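Notes for the one structure printed next.
As you look at this complex, bear in mind that one protein chain is not there, while each of the others sits in place.
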Amino acid sequence: MKKILIANRGEIAVRIARACREMGVSPVAVYSECDRTALHVRYADEAYPIGPSAPRDSYLRIDAILDAARRSGADAVHPGYGFLAENETFAAAVRDAGLVFIGPSPEAIALMGSKTAARAAATRAGVAVVPGTEGPLSPAITEPELTSTAQAIGYPLLVKAVSGGGGKGMRTVTNLRDLAAGVAAARSEAGSAFGDPAVYLERCLIRPRHIEVQLLADEHGTLVPFVERECSIQRRHQKVVEETPSLAVGPPLRAAITSAASAVARAAGYTNAGTIEFLLDEDGRFYFLEMNTRLQVEHPITEMVTGLDLVRWQVRIARGERLDFDPAQAMIPRGHALECRIYAEDPDHNFLPSPGRIQQLRAPSGPGVRDDSGAAAGLDVPIFYDPMISKLACWAEDRASVVARMRRALDEYVVTGIKTTVPFFRWLLAQPEFVEGRFHTTYLDEVLAARAGRSFVEPDGDAEDIAVIGAALQSMLSSGVSRSSAQGAAVDGAALRWKARARADALRR
Amino acid sequence: MKKILIANRGEIAVRIARACREMGVSPVAVYSECDRTALHVRYADEAYPIGPSAPRDSYLRIDAILDAARRSGADAVHPGYGFLAENETFAAAVRDAGLVFIGPSPEAIALMGSKTAARAAATRAGVAVVPGTEGPLSPAITEPELTSTAQAIGYPLLVKAVSGGGGKGMRTVTNLRDLAAGVAAARSEAGSAFGDPAVYLERCLIRPRHIEVQLLADEHGTLVPFVERECSIQRRHQKVVEETPSLAVGPPLRAAITSAASAVARAAGYTNAGTIEFLLDEDGRFYFLEMNTRLQVEHPITEMVTGLDLVRWQVRIARGERLDFDPAQAMIPRGHALECRIYAEDPDHNFLPSPGRIQQLRAPSGPGVRDDSGAAAGLDVPIFYDPMISKLACWAEDRASVVARMRRALDEYVVTGIKTTVPFFRWLLAQPEFVEGRFHTTYLDEVLAARAGRSFVEPDGDAEDIAVIGAALQSMLSSGVSRSSAQGAAVDGAALRWKARARADALRR
Amino acid sequence: MQYEIEVDGRLRQVVVHRVGDGFAVEVDGRRWQVDLARVDSHTLSLITGVVPPNGDTGDATPASDSSRRPGVGPLVSPRPGGPSREVIVSSGTDGRLVVRVGATAFSVALNGRRRTDEMVAGTDGPQRIVAPMPGKIVRVLVGVGDAVHARQALIVVEAMKMENELRAARDGTVAGIHVKEGVSVEAGAPLIDIL
Partner (left out) sequence: MQYEIEVDGRLRQVVVHRVGDGFAVEVDGRRWQVDLARVDSHTLSLITGVVPPNGDTGDATPASDSSRRPGVGPLVSPRPGGPSREVIVSSGTDGRLVVRVGATAFSVALNGRRRTDEMVAGTDGPQRIVAPMPGKIVRVLVGVGDAVHARQALIVVEAMKMENELRAARDGTVAGIHVKEGVSVEAGAPLIDIL
């Protein structure tokens, strides 16, 4: 494998390209019109345009992507996450073009990509699923049929897209009155987001935690589960903070839930990287939720506590290599890792997207900090895609330390020109519920509703005075004569002195 | 401990301030005239000026630093490395001012700070030292006495400053003819660098490796040694690349050398963080070289393979806390870590310092990369201090992977406006001797001498064509307005050609 | 130099004097000493102290401070050193500035430019809901004449692959609807008026 085409954009395309470089493989990028200067294009060895900015015209265009692969001479395709990552037609088309698809087989994607089929597979593997409809709702279901189906499951319930993911095409319905509208809304969103309006119903567990198990499986029958991740901090069913290990999971539960995950994956004949998601109820029972047949957004935190590079292993598995590390390394976490998804959204205005040009960007750094970013100063955050600009992950010896480190890193993060969710995370990480790990999947929506839009910025009075002073002084400096020329002259003088001294030193030696 | 004054500058001041923030302690900076806008000043909660730019007028001014501590209300002082970090007078003055010195006692600094006293302490602890004089040479030593002393040790030998460090005040003498001049030069350099011209003689081992042992010791009698670091890649006795673990050290040698280090530190009644340096000869024998009674520049790589935060532990030890982690965690490395010291030097011109204003700076990021930097775009690299602008450290599962990752990270590192040693590291990490770990403390000087100044940049032809194309297009895009094109226009064709010829001649030399 | 600066809905009066190498700045009568250094065209480094009316330099242990000066009015050049703040000024929407102090960002308007953002409108007067970003109108949830309450969802705009509900800032009545479902709108386009 000499050249890998990355059928994605943004931070994950950069992440995969970095893995390629470290493996001596040449990364090839594809780009839509608005992504011509995106980081993933500049970071790749080659780049090919695949169409207009709307995803259906570019990043979802199987033909254009395969054409780019052929033109570049790539011998493999990495789909990243989102876009075509869980599209079995794409995986099959890549295979049919004689290229390696870095991911599971089209058959496994098809099986686990349908949420209803995946639920059936889990049941066959002896793993409990959240109670719900066995298959998708008939498009022609009558209102009385719908009512009685919902009644049998019980309220509150979730309407979920069969082909869904990332919280799209999902609605919570708390009573009969909202049922029909919820189903209609979910169908509409699912249709436009995934090209498949099919939805199903599932009971809404009370205050569950979201626990998921990363897996790697090679093509020689070895399957390795990883220590769990917890992703209970969600806004409208979208993960915003992830951590590993979970405070709610001890060694016995870890053994049980990873065994369950392995059983489901084995039953599906799964290979490469995947993640099985569970809900954990207040009594410690867990239920299969769904399987993501791809690299997960939050994979960095697993890499941090296990020391295993998941993208590298994806490539190695696709090359036919064997999982030859000690499985205990994947199961016994070292320390604690936390990830915040930094979005171009305005947290003080109901998390509305905040596209636009990034004026300045200064990412945090130093011990235990990893910033996987697709953004750069001068770049526009396009309106066409998910507005995540970076994943800020931290590692430390224990959970209290990693929370403190994340707060430090958030304080260092400078992004101007657009709004980001950094202020929201600074607020969240100071909440006692978060610090003590007392949360569940609806915690965040509840606390946000209770705040009723109150700003996340709670400045001290001095900071506001300093802001006013800074605005006045900046205005004065920008309007008046700049001192920069005088400063420049001083610098040149200093540089000359240093050079003179260095030469003198060199001569003395 | 609520507020820590950091008596240092640059990357290490930022590193310590980050640890402070993560511990809920307020960091206080001090700054010299040229450091007013330095990163460590902007990153601190408070900042106090301590004098003109020359170190003796500011960062070496004990009175000014204590005055800043008093004004800020700090209750502790962290000295970093360099400047006053190994000055027992400073440690004592901090203690006498009622503040906590985050480091060993003045007595331990005094004992181990004198290289000859430290050698005696090591001998008392039963650890072999490199053969050499027992104490400093008498200032009044006669030439016949010097000759016979040197004869007894044998050539080649090293003249070393008693108070030295960082390769300063050190001379290699290969025969009698150069002896007197070498001693005189070392004395002169030591006097100006450390205020103490005393020197001693030590046998120069053939092709030794530099192996060092990090230690932590609390105030309750617990002392923990760490897995070794290897720092054999040195230019003129200055470390430029460090790694851990060493390819030359297996578990039995690790047990022996860490025991020896512990014995020396215990004999000195040592507390807080320190490092004992050894030379390892080709037969696997090791000799005590010296002890650094402070945080080491290269501490990040130890943090990466052990998961222990050394700066945090320095603060905790100074607060009287106990080393309560499992000592095995410090001794059993996970994976492999590598650090490159990025200097503002021009590797293609004999590593001359390259001060000036940083125009753009883009640090590498992503999995396994840690950049501890004191630099930022728009900042001047001052002429007064060590020109290290950042420490780029990488971690990976094994040595081959970490070398590949470091190469990837170096490729990502963009610094414009000044020259840096990044191109040199890109070259070094491609050398078979480096990749295979076949090196020793004089490897780099030998190979640099053999290259005779040949450029480290070995571009492919395409890249040069692209550079030419980029220059033309950039000129076209900024036509008429850019300073560079205006300057270019002033040069007529003939003059340009003449310059090109002269430059080609210069490069051929 | 005198400025009127609005931040968080409040007008602040700022007077800047140059004193020695630094500045003395009054904010609504509160006096600050400011040592200013420019990092780049958008970034300032401020080392500040509040100057009490007696002109104290604000040292932490003034009783033992030999450098302490007696009160000599506001224009003393005090001993430098104190709280360090990095300030980054960037342009925001509607001609406002975003001023970042440490990790906290403030939206400010210089010299009387009033805030025009209906999203955080006051407690009375008409509200106009405008498109916060370019996007497509997915659903209009209210009709002209409907009574709406604060935080009620009014309209759904799809942008960046997400459906975003825009809500009423306070109680009122829908007076006008400027868009239909399915149309694309630019940022700032008026969508709904509420009285």
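Order of writing sets the chain letters: A, B and C. Residues in each chain are counted from 1.
Keep in mind that, in the parts below, a residue touches a chain if its C-beta (ideal position, glycine included) is under 8 Å from a C-beta of that chain, and two chains touch if they have at least 3 such contacts.
All values derive from a computational prediction rather than experimental measurement.
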Chains in view touching the one left out: A, B
Residue of A:A47, A:V77 or A:M388 touching the missing chain in the full complex: A:A47
Option touching the unshown chain, where B:K3, B:R36, B:H299 or B:R426 are the choices: B:R426
Residue ranges of chain B at the interface with the undisplayed chain: 359-360, 410-414, 416-417, 422-423, 426, 457, 459, 462-478, 483-491, 493, 496-497, 499-501, 503-507
Contact footprint on chain A, counting only the chain that is left out: 29, 36-37, 41-49, 68, 70-73, 376-379
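Operating definition for what follows: only the chains that are shown with their structure count from here on.
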Chain centre separation in whole Å, for chain C relative to chain A (CA means): 31
Approximate Å spacing (C-alpha centroids) for the pair chain A, chain B: 38
Contacts with two or more other chains, residues of chain A listed in rising order: 411
Of all residues in chain C, the ones touching two or more other chains: 38, 43, 83
